[in-house]
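Only one protein chain is missing; all other protein chains are in place.
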């Protein structure tokens, strides 16, 4: 693993990341994509999905605030990702909260085009059929790695659960990433911003490594932001974008050490 | 009245607040909900309204940027709030600006499920059939309490008008809340953020008290934010989230004094 190398590739290539996502965090996600060095485009209408997906370097589908249009567009976009061989990350936001969200996630997964499935601990438990209904889009569970191996094997994806420790699983491989900030939970959209950042890494790097490295880079940015913002969520959101933009390759050199391969 | 007690309850219980709202202020409203200590979920699709509403502790319907989907979902959600006995706050954003918005507000009110009806002074005048068309979503009227008693009795709701002074009416009861910041008018979504905060109070407290206490807490947060931000609207928006998050029970102890019961 070498997050610095991947970040350098993102900043050299400025990959185009096609987003379909919830209305709450669109602005934060677009700004996070720019801050890490990639180029975001949000496009939801079926009329333009193919043109944009075929030009994109990676695709991010996030199912928060779902609507019937999002359901049909997400499915179509996942199939396009498959046809064009574009790496696809699925973020099953609030999947524990309704059967409608579980249906969208299941249909997108069933296309076989998803390369990375990333949710918070509660969402990954819900997808694995455990943990019952979540309360809203936040997770009360602090971390979860048990369901990841099964989800990874069932869907052939890199499965990532975020929380106090992030876990990244691919088949029987498992990595853990520590660190980050308690303040991630105090702002909306921090998971979506990570989704954009991870998809940017996915545009330039193979999936298991992209997921672990993006997780490490995002946790570092959170720590740097907390140093500036203290316990203030409004300031933390501002400083998180600043930190993502100013991540130095030098900071990241040491980051590889935080990624612990529990099962290489 | 004791805003500190209600705030303590919010932070202990982390009530889930189901939002249907405009696209402009979704992010600010979600962040305000988190900052006050509650848990937001935005869900608009009819497919998931019942599951989410039945799990929620309180419901917030805000009719800014209305669409046909918002109209049908808002109505359905109001009826669900009635069936499940969930407290519901209606925020008739820009109701003076179009007959479409007046129709949505009237239909939601006609369900009988609304417990708190909160708008700015111009919106409350428009709902009462006074004041003519507003210009946009802002109010040129600084405060209004005259229409509140009638609106409260007509719809059986706690009626709140916000402005330089906020007024809270329930039948013949009337409270006034002073203070706040001129900068609320310089950022979009401050009324929507108050809507989220007031619905969070409504999740843990009876309606009249919840409305008056939330108004007092929000005005205090605005004052604290202005102290930090000066006359700068971009900074004020950041500091308002910081202030909502860092409201101390001690600050709030003195707040009860600002709530003046004009007619107890």
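Order of writing sets the labels: A and B. Residues in every chain begin at 1.
The rule is short, and it goes like this: a contact is a pair of C-beta atoms (placed from the backbone, for glycine too) under 8 Å apart; a residue touches a chain by one contact, two chains touch by 3 or more.
Since this is a predicted model, take the numbers as computed values, not measurements.
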Sole residue of B:2, B:54 or B:232 that reaches the chain not shown, by the stated touch rule: B:232
Option touching the unshown chain, where A:31, A:190 or A:232 are the choices: A:31
Candidates A:61, A:175 or A:241 - the one touching the absent chain: A:241
Positions on chain B where the hidden chain makes contact: 22-25, 27-28, 64-68, 94, 97-101, 133, 135-138, 185-189, 231-235, 237-238
Touching residues (missing chain, whole complex) on chain A: 14, 16, 23, 26-27, 30-31, 34-35, 39-45, 47-48, 51-52, 55, 69, 237-242, 245-246
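Rule of thumb we're sticking to: only the chains that are shown with their structure count from here on.
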Geometric centre distance via CA averages, chain B-chain A, whole Å: 33
